[in-house]
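I have a structure I would like to understand better, so I am pasting it below and will then ask my questions one at a time.
For this depiction, one protein chain was excluded, whereas all remaining protein chains were kept in their positions.
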Amino acid sequence: MNEATPRYGGFFAESPRPGILGWLLSTDHKRIGIMYLACITSMFIVGVCLGLAIRLELIAPGPTIMGAQTYNATFTVHGVIMIFLFIIPSIPAAFGNLLLPIMIGARDVSFPKLNLLSWYFYISGAILAVIAIFSGGGAPDTGWTFYVPFSTQTTTNVNLAVTAAFMLGFSSILTGINFVTTIHRLRAEGMHWGRLPLFVWTLYATAWIQVLATPMLGITLVLVLLERLFGAGLFDAARGGDPILFQHLFWIYSHPAVYIMILPGMGVISEVIPTFARKPLFGYWAMALSSLAIAFAGSLVWAHHMYASGMSDMAIMIFSLLTFLVAIPSAIKVFNWVSTLYKGSIQLAPPMLFALSFIFLFSIGGLGGLALGAAASNLHLHDTTFVVGHFHYTMFGGTGFAFFAALHYWLPKFTGRMYDHKPAVIAWALLFVGFNITYMSMQAVGIQGMPRRYYDYLPEFHTLNRVSTIGSWILAVGLIVMFVNLWRGIRGGRRVGNNPWGATTLEWQVPSPPPMENFGAQDPVVTKGPYDFKGVVADEY
Amino acid sequence: MSIEHRDDTGDRFGMWLFLYTEVILFSGLFILYAVSLYKFPEQFGEASHKLNIYFGTINTLVLLTSSLTIALALSAIRMGRNKQSLVLCLTTIGLALLFLINKYFEWSAEIGHGIYPGSAQLAAMGPGITTFFNLYYFTAGLHGLHVLIGASLIGVVAVLTARGRVSAERCGLLENSALYWHLVDLVWIFLFPLYYLIL
Partner (left out) sequence: MSEQQHEPVPYRTFILTWLALLILTTITVVVSRIELGALNIWAALAIASLKSSLVIFVFMHLKQESKLFRVCLLVMLVILAIFIGLTFFDVLYR
């Protein structure tokens, strides 16, 4: 390695502090974004291993590789890691931090020190979660939903786990506060609301949910902790409490949380598709306002997780009706992405493949959500593996694939190096095939009646479970190929210029990787819309 | 333009957003309260009478006055009256401590009578009264924690004011600490009638 030429230029090479402290004490949004990206990807891999273990256990009825208690702990920790340590922060904290300021023409976020603090809250949550797995009473076995009364009575490390989740929630809140303020206060001259890229709109909507919904998770977790410490009986009917109220408080956050997960993913798709169709996004204001509509409508529907809980019939009917409404803005987005493709000049580059398959997989998940949102069908499907299939289609096929799209689209920008496209396409194909085999079987066996979170199952469910597990192995191979290829690309891929994809948003006008403070001596002045392709030429690589 | 550029309005805007998160945090407890009040109207009245209305009212007046003093402190610093601002900050902290001392005596008495979360004596009084006191202790307890945090923030502001680091040109820290303090006051404005004044 030649000392004179660093592996990466730009913000990697310029820093007020040398060495590791230049990263751990950095308040630069790009360095914080890279740190988030590294940690989030690591946690994703841990979560994947746990998921593969679950599927391996379920390949046959009866015990296969673990006992029942371990199984309960495995799916609990899989859920906690995937939801709080991977999906929720994945796109906003990693890619939001990397891109938001540049996309609006700013030098950094409004509160750079708070940004670094949010990363430390993330790390503390991760450490506490790991400690919770390996110490004391053992990994929590309640499911990631921590329902009472079991969560207040079990002897496993629920106290540590809910504290970890509280830290992670606080990290999310700080990110939300930062992004809302940044978007209102730091847009460059000429960057009015109608010129914001759709990714920024979705980050804005997401940030509002992070600010207004996450605190409800905070108080819910605190109440579980207080119950375990004092045994007061807050959720004990004999002492005047109501366990269903726990579920209300829990889902008041956790339903909007799924919109925190999907909205930024939708934003990524809204950036990738115009670039690789070389056409402006269809229906800009519909896309922008539907993002806000999803955030708002998503706050009205939480009790569709509770149809079977014992709540009132009136509530069941109202929440079912409201749940159908939230499908409308999501559908608008799907129609608009497809309309963007019409008469476009389509290139099936790796980011585009992930984006297109997002539309397919998310739509399947969304349609399954309607089957679950309807109260009548829900009573048959509740707590079956159909639900597990549904949320993996939306969270993994949706957000997960959007995350992969974002990696393939923006890693060249932030490392200045391009990965090999052929293994990327092969990885995508393995992922797409493996994903559908794994989760479509799960949905099928769920309709047949197999319950979720069950360690054992009836012999009639064996075939589909076996198929699903084999699918998970194809998925795993695809992930390995993808990550190895991206890693090699980052380390030694071909150098790229400012705009390898021929895209139009502001990040493609600055060097790859961008310098400290993003833009040159002069603040940028914006004169064009975000999807104006006139005169835009891709740099060769 | 460099990143060091200040944005006081943005700082205040971010603080307001943080205050909204605090409101939602407390709202979970108030939702539990509302549902329980609906379920146990008479028992809530009975339980409310066990609380000391004098302590409650005095603490309300103490917090309202502390809101006044911190608001005056901000005006003072803006008018260049730094020393007056410092005195007003210290008065606010003093009132906060008075609030906490009152609370200490109030709770000592109640806990002495066997009324605290998880006590058998409380459970024996029936589900309605048990729920009332569980929610009372957790809500007032969480509020007390925020009194402590707010007072500490104002303490930092006081030290920096004394050193000249907080001034008419740079009073963002005082502004935002004052906002936090007013939130602490706002929570109590609702907590007081809902717990102390039920008939």
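Note that the chains take the letters A and B in the order they are written out, and that residue 1 is the start of every chain.
Definition applied: a contact is a pair of C-beta atoms (placed from the backbone, for glycine too) under 8 Å apart; a residue touches a chain by one contact, two chains touch by 3 or more.
Note that this is a predicted model, so its numbers are computed, not measured.
*Asks:* So one chain is hidden, and I want to know which residue out of A:37, A:87, A:191 or A:216 touches that hidden chain in the complete assembly.
*Replies:* A:216
*Asks:* From the list A:225, A:300, A:447 or A:470, pick the residue that touches the absent chain.
*Replies:* In the full complex, the listed residue that touches the missing chain is A:300.
*Asks:* Residue-wise, where is subunit A in contact with the chain that is not depicted?
*Replies:* Within subunit A, the residues touching the omitted chain are 184, 208, 212, 216, 244-245, 248, 252, 299-300, 302-303, 311-315, 318-319.
*Asks:* In the whole complex, what residues of subunit B lie against the chain that is missing from view?
*Replies:* These residues touch the chain not displayed: 1, 5-9, 12-13, 16-17, 20, 23-24, 27, 30-31, 34-35, 37-39, 53, 57, 60-61, 64-65, 67-68, 71-72, 74-76, 78-79, 168, 178-179, 182, 185-186, 189-190, 192-194, 197-199.
Here is the rule we go by: only the chains that are shown with their structure count from here on.
*Asks:* From the C-alpha centre of subunit A to that of subunit B, how far is it in Å?
*Replies:* Taking the average C-alpha coordinate of subunit A and of subunit B, the gap between them is 36 Å.
*Asks:* For subunit B, which residues count as touching subunit A in their complex?
*Replies:* That would be residues 1-3, 7, 9-11, 13-14, 17-18, 20-29, 31-32, 35-36, 39-40, 117-118, 123, 126-128, 130-131, 134-135, 137-138, 142 of subunit B.
*Asks:* Can you check the complex and tell me which residues of subunit A touch subunit B?
*Replies:* Contacts found on subunit A: 107-108, 110-112, 114, 173, 176-178, 180-181, 184-186, 211-216, 218-220, 222-223, 226, 230-234, 237-242, 245, 248-249, 517, 523.
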